[in-house]
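Note that one protein chain of the assembly has been removed; the remaining protein chains are unaltered in position.
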């Protein structure tokens, strides 16, 4: 069940120093790796740990090679991004033992006769697939999933159990939708008449690109008229809410519990820490990074890291500072009075 | 498939200026509307755009009529609330093409023999309906939904796929429960004995009025002894949590990710921005508006807009201000010392 180092290098590149026929049985972090493992050094600060690793082979940056090889006697694969190499190798090792759902439709699934399910796709128990939905080659529809009318699931995309994917929405290739995710629910759109809300039909779709991951119990609203769009490579963690008509740029990642209100337009290569909240109708530039727990209340046109949360303190201390914050304008007024008084004193002949 | 202007006016009121037999095929915003559409002007600032609209008809306020009609040659429907008119007209247009689930119970659904399902209701694939539950006329129970024992779903109310609606809970007419919503789960109630929690049975219900919308993956706890209540017209977005024994007043709306702790009593006609949090056992008056990301830690008796979130800044600037906030009592002490010193200087003869 092992993999030869030559095969790793053939698949993922890198320069091999050592025996190409050496077989490794798995990949593990430096501290955990044993003699049958390959490990990796992704942070130069851990050179000493790497040098003493029990792993039979190491993935490391050429810059670390000399220092490590001075004492480490195993094989090495040199590559500029050892952590990315690790991710790819770990995927390969996982694929050796992963239980892949078999092609075919479970007898308990309810699939509309007009739906197009590729023969290589898997449809699990108790799934429901409605009229004219399309399930691409190698796609996996887990147990209890719902795929609505004319929705489209791309090649190799996987819906874990109990995902709801509404009518007319689309996701591209190699996507992952985790359990409990809901794609394409109505956006929160109402007209108000005398205090009473009148629902505005939400007739747009959710359009999701390739290589997009969506976390457990994350919800994405369909557009009101236009579409909600997630570009290629977007990664969303669990418990995230994306409002209607948002656009999330390619390769942007959001950690758990983030909320994005409707019609926000978010750039590419952004990151959002956990529980960050973005108000509606804002525009966020590419390469913007929002810290956890921060509320974004205005558009951001300049790349960089942005933060806004109240610092944690012992409760008694917080009580003090919060009371002062509540009265900061009083403090400012006092300060101004002092400035005047001092000016008067200083100006005195 | 078009609708005559006369029919719109007959259904929704308004004063028609133009040909009552003109047929429109859909409704679209000013910028998107073509010659087969009716559009609407809901904001006087957009008069110029309206005046040049391609739409064959416009819905607008009488106050805007003169300015628009100076150049716009299409038909007009004059009404005091064009946006509400738009919402109703959009509902009508949507109904022309909407796929309505047919009455009847899908063969894969499991319906207890003691449950009462109205013949005009729809019960989708893999739904489960327990003993003595009642499903009203025209109600729709989506695929994979669960309706517990003695629960009641009112006339015309729709549960989208994968909703869980627990025993004894009730919802009125024309409600919408979006996918993944969970109604009537146990509240978070425990007695503590030596650090260990002992569960307090949650035997109340969730009672929901008419015309209530509940978003995807929103959760509402059943009462501990009394009931959790949502009055008529309440609108909840996605990912909201409502604790046990809360009461939400009529026509109150909450945006995504809001949390309401147990036993909070919230008035009518309130609005809560995204991710607002309301602590337990508080009372919020009618017509209170809470900004996004704000934590409500005390009762509010006066209507108005309330806010409380740390302003966003570039991270380096936030680091500075946060450090000062942490030490605001030191700053206040210094200020007081300065005041004394200045007083001494000023008092000096």
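All chains are identified by letter, namely A and B, in their written order; residue positions are counted from 1 within each chain.
Quick note on the criterion: a residue touches a chain if its C-beta (ideal position, glycine included) is under 8 Å from a C-beta of that chain, and two chains touch if they have at least 3 such contacts.
Keep in mind that what you see is a predicted model, and the values were worked out from it rather than measured.
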item: Among A:88, A:116, A:149 or A:289, residue touching the chain not depicted; value: A:88
item: Full-complex contact with the absent chain, from B:42, B:61, B:162 or B:315; value: B:162
item: Interface with the unshown chain - residue positions in subunit B; value: 108, 110, 126, 128, 131, 144, 146, 148-149, 162, 164, 166-167, 180, 182, 185-186, 188, 190-193, 195-201, 203, 217, 219, 221, 225, 239, 241, 243, 257, 259, 261, 275, 277, 279, 291, 294-298, 304-311, 313, 317, 320-321, 324-325, 331, 334-335, 338, 341-342, 345
item: Interface with the unshown chain - residue positions in subunit A; value: 28-29, 32, 81, 83-84, 86-88, 90-91, 93-94, 99, 106, 108, 124-126, 142-144, 160-162, 176, 178-180, 213, 215-217, 233, 235, 237-239, 251, 253, 255-257, 268-269, 273-275, 292-293, 309-315, 318-319, 322-323, 325-329, 331-332, 335, 338-339, 342, 345-346
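Criterion: only the chains that are shown with their structure count from here on.
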item: Centre distance in Å when subunit A and subunit B are each reduced to the mean of their C-alpha atoms; value: 27
